[in-house]
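Note that this complex is displayed minus one protein chain, with the remaining chains in position.
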Amino acid sequence: MTVQELPGAGASHRPTPPPAWRPRTDAAPLLPDPEPHRVLGTPGADRLDPALMRRFYAELVRGRRYNAQATALTRQGRLAVYPSTVGQEACEIAAALVLEEQDWLFPSYRDTLAAVARGLDPVQALTLLRGDWHTGYDPREHRIAPLCTPLATQLPHAVGLAHAARLRGDDVVALAMVGDGGTSEGDFHEALNFAAVWQAPVVFLVQNNGFAISVPLAKQTAAPTLAHKAVGYGMPGRLVDGNDIAAVHEVLSEAVRRARAGGGPTLIEAVTYRMEAHTNADDATRYRGDAEVEAWKAHDPVELLERELTARGILDEAGIQEARDAAEEMAAALREGMNAEPVLDPMDLFAHVYAEQTGRLREQAALLRAELEAEEDA
Amino acid sequence: MTVQELPGAGASHRPTPPPAWRPRTDAAPLLPDPEPHRVLGTPGADRLDPALMRRFYAELVRGRRYNAQATALTRQGRLAVYPSTVGQEACEIAAALVLEEQDWLFPSYRDTLAAVARGLDPVQALTLLRGDWHTGYDPREHRIAPLCTPLATQLPHAVGLAHAARLRGDDVVALAMVGDGGTSEGDFHEALNFAAVWQAPVVFLVQNNGFAISVPLAKQTAAPTLAHKAVGYGMPGRLVDGNDIAAVHEVLSEAVRRARAGGGPTLIEAVTYRMEAHTNADDATRYRGDAEVEAWKAHDPVELLERELTARGILDEAGIQEARDAAEEMAAALREGMNAEPVLDPMDLFAHVYAEQTGRLREQAALLRAELEAEEDA
Amino acid sequence: MTTVAAKSAAGVKPATMAQALTRAMRDAMAEDPTVHVMGEDVGTLGGVFRITDGLAKEFGEDRCTDTPLAEAGILGAAVGMAMYGLRPVVEMQFDAFAYPAFEQLISHVAKMRNRTRGAMPLPITIRVPYGGGIGGVEHHCDSSEAYYVATPGLTVVTPATVEDAYGLLRASIASDDPVVFLEPKRLYWSKSDWSPQAPAAVPGIGRALVRRAGTSATLITYGPSLPVCLEAAEAAREEGWDLEVVDLRSLVPFDEETVVESVRRTGRAVVVHEAGGFGGPGAEIAARVTERCFHHLEAPVLRVTGFDIPYPPPMLEKHHLPGVDRILDTVARLQWEN
Partner (left out) sequence: MTTVAAKSAAGVKPATMAQALTRAMRDAMAEDPTVHVMGEDVGTLGGVFRITDGLAKEFGEDRCTDTPLAEAGILGAAVGMAMYGLRPVVEMQFDAFAYPAFEQLISHVAKMRNRTRGAMPLPITIRVPYGGGIGGVEHHCDSSEAYYVATPGLTVVTPATVEDAYGLLRASIASDDPVVFLEPKRLYWSKSDWSPQAPAAVPGIGRALVRRAGTSATLITYGPSLPVCLEAAEAAREEGWDLEVVDLRSLVPFDEETVVESVRRTGRAVVVHEAGGFGGPGAEIAARVTERCFHHLEAPVLRVTGFDIPYPPPMLEKHHLPGVDRILDTVARLQWEN
């Protein structure tokens, strides 16, 4: 075609752009307020529900105690490894408590506390880390996916499950937890994209605790905040003070409500801090100074709530003591549970690889059985 | 610690948040203008450089002819498969021409035209698609990475190469091309994140041509635009009319300049349209209607420029004819090159697997050689 | 064998493997509302090989879904769907494009049942068009079965006939375990007399079949190499060899009994597959068969496989693929004189 054949030329020739051009959604409402949402210590705290707050407090104290007990168990050789959530209890507990019975929790390897706060027996929650089996509970019974070690790989699972529930017309929301480091993985990206395209009822909770083992956030991302990633998927991003349990719970509640109502997924970044080393096997002094840790101590999630509640007269000495007693009880039960030798059957190694054992596995099972019998005889 | 031990309680107790809280960058400058950048048909066209525009025009005409010729070759069985860039020539050519000699181009499987526009012999560019070898040229000689078929996997390569060049103090920018579908892959995410964290001199050009084979953009993402993904990595995102070569070139130039100056990566979404089927083997009528294609015909990249330039007197009949003649010459050379039987040595199969052949490969090579000799004897 | 004409009254007419696969999914979806098909281009387009043709139309886009372009995401989402009780059937567009999903496959799909002591099986079928011989360019012709075979928890199935395409895919979708279902793409258009109305029952997963009885030596093969082996067996008659041909049909579980029985009888064996030889499935077969047939063997078990190279470009692939001559040359090396 030559220019002569064309109708009109010059500045006025431009046709209206084809439809694919238009941005489909307005980005503005998806962008996080760069100031993290807070409730405790702000006028918003006036609206706190005293009963819920007392519950939060009791769970925080219990969570803190659980962390201490689990770490003690590693020192006693009763637990192979423990990634502590000291400092992150507000996120763990809000995540557990925001869900309805029928909802699903997708914890990362660090989030045993969330599972415990959801009602899972602590010994079962720690089975993986004790080393007797890979998962200590029936995920379907508790609607808690197995603690997930390969980072971010649980996120597409949460999306798929939420999507499946929605296809079946069930009222189910999935809450998936991941760390700041985990956001760098391809699976994070793919999961969020699927969730948004499918408008799946799923909430992504990123606990930005400042570190991926030794790697600080600044080496992990150059984004303004992790919550800003949301807009790239077309879902809202929210930033919250992860040590303020009331704030985390509010933001999560809103996201869960949206998801439940068919409004699609939300990405939430909870800014918090890993107060202890990556795990008991890690030496945090190799990569961070005390000053930073000290600064965060003044922003402790348990204390933040305790101060608010006592100042408001919602919590008194007796209430505090009650929470501590309950926590001690849990700790004692946990100690007892973990001190009991787990009953292990080596033949389990072959029992669940397939629905039906292959011939090769039968043969290998027979070999091991013979060895074990010979050992017993000897 | 009890509340009594704490200094102060109530609304005024809140310590200033620890440093990790602050967003590091302001998101606003990273967000794309949701109106794609345009030059042709706008007052901005006044600033066009006539010589550069004539060059663009010649390349567009050549590019269009190249596409037609390549598709014709598939019908003649001279090319196994060809993914056409008809409608996308402005992106292909701007990408090639924006780079300096020492810069690197990372094309996707579709971007043979960009490689050709960069100066690669068309027969070499089509080697992969003809089927005589996987890559038809020495990437280092041309600073064109091999055409990349596994989607988005070339993006981290571009980042690594750009980063390496910067570490060595070399003035090299990498330009990586990917499709709208490719943005869904984990490698896209990981590459952009690495690029931003490393502030690597790399430019990502997403050609949003509306489809990933049969899948329209709406099933690929819910994002306002693909350029909005940039903010999640902390790099600027830009949206451009991908059929307006002057606009694409401007946006690319700016990004290349930034990268070269140490300003880090940019994500550019060029909105364009795949006018033909995915490849010659595809049947686009199964998933899209003619109306959409027709709408885009009115926005053809070659015509857009032709109209502008003729209206402005930058291009005349003679100039158009000259461009066409040059294109015909290229097409004739391409036909001739592709009609020549490629010289193939089956023993090449074993020549480049390792620097030094393993014993097993020597044995297999000997087997094939014996077979070939036996065939020849027969 | 009855003729096509004679059979057509009963709905039996030539059908391609592609059609049988489509039908298998269709029938599974019709019978079981928890079966969901998903992948790149599987919906509106019906897949680049048209294997899911018509499913989105018949069952809706929620049952046959065009996903975003991200294989780990596809398989990961399928894991979540299966956790909720669905039976996802995932299409990987080509062999090499399944690699991005390997972490999901190895670390989750293969391990979830075991991880949860059986509480959470994952009935996922992963369809992977594999192998060469179709003139495909790089990344479109890999025979990646070695990776799957070496991953405990996966069932690995590959049909070589139209009947098996239907029967094994139905069995795979019905399986409570994850199945990697390898579709020999160069057999997609192979034909057989076959009735979608009353598809012949075929032995299920884990059973090999003797496709041709013979006495001189056993060719052990599967998928795309079965027709080549049958052709070789025909050609071998001229050389005076009566070759038995065993079609494995499933690589995991591996039907040792059928193979061992055959090799003990013939005393000689050659494993044939397109995948590279080094560390390929043929290594396991040869090693195991030798272990169990040692004193019956007149010669070592040999292998005819793809070379240990990246898959060749289209113009050279004919040199790479195991062909009749290479198989016969190898049979000739089975120490007939001793």
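To keep things simple, chains are lettered A, B and C as they appear, and every chain counts its residues starting from 1.
The criterion applied here is as follows: contacts are C-beta pairs under 8 Å (C-beta built on N, C-alpha and C of every residue); 3 or more make two chains touch, one makes a residue touch a chain.
These figures come from a predicted structure and were not determined experimentally.
Asks: Going by the contact rule already stated, which one of A:Ala295, A:Ala326 or A:Leu349 would touch the omitted chain in the full complex?
Replies: A:Leu349
Asks: Where the complex has a chain not shown, which of C:Ala78, C:Ile126, C:Ala160 or C:Ile309 is the residue touching it?
Replies: C:Ile309
Asks: Going by the contact rule already stated, which one of B:Arg64, B:Arg110, B:Arg130 or B:His157 would touch the omitted chain in the full complex?
Replies: B:His157
Asks: Any idea which of C:Gly39, C:Pro184, C:Gly280 or C:Pro314 touches the chain not displayed?
Replies: Considering the complete complex, C:Gly280 is the one touching the chain left out.
Asks: From the list A:Gln69, A:Thr112, A:Asn193 or A:Gln220, which touches the chain that is not on show?
Replies: If we include the chain that is not displayed, A:Gln220 is the one touching it.
Asks: Looking at B:Glu59, B:Asp103 or B:Asp187, which makes contact with the chain not pictured?
Replies: Counting the whole complex, the residue in contact with the absent chain is B:Asp187.
Asks: Name every residue on subunit C in touch with the hidden partner chain.
Replies: The missing chain touches subunit C at positions 72, 96, 99-100, 102-103, 106-107, 110-111, 114-115, 138-139, 146-147, 149-150, 152-153, 252, 254, 275-276, 278-284, 286-288, 290-292, 294, 297, 299-303, 308-310.
Asks: May I ask you to list the residues on subunit B that touch the chain which is not drawn?
Replies: Residues of subunit B in touch with the missing chain: 133-135, 138-141, 145-146, 150, 153, 155-165, 167-168, 172, 174, 186-187, 189-191, 193-194, 197, 348, 351-355, 358-360.
Asks: Write the list of subunit A residues that the hidden chain touches.
Replies: Listed in rising order, the touching residues are 80-81, 128-134, 149-151, 181-182, 184-187, 212-215, 219-221, 282, 286-287, 342, 344, 346, 348-350, 353, 358, 360-361, 364, 367-368, 371-372.
The rule we apply is simple: only the chains that are shown with their structure count from here on.
Asks: Just the chain pair, please, that has the highest number of C-beta contacts.
Replies: Most contacting pair of chains: A-B.
Asks: Distance between subunit A and subunit B based on Cα centroids, please, to the nearest Å.
Replies: 37
Asks: Could you put a whole-Å number on the gap between the CA centroids of subunit A and subunit C?
Replies: 39
Asks: Hunt down the residues of subunit C that sit against at least two other chains at once, touch-wise.
Replies: 67-68, 70, 72-73, 100
Asks: Find every residue in subunit B that makes contact with two or more other chains and list them.
Replies: 184-187, 219-221
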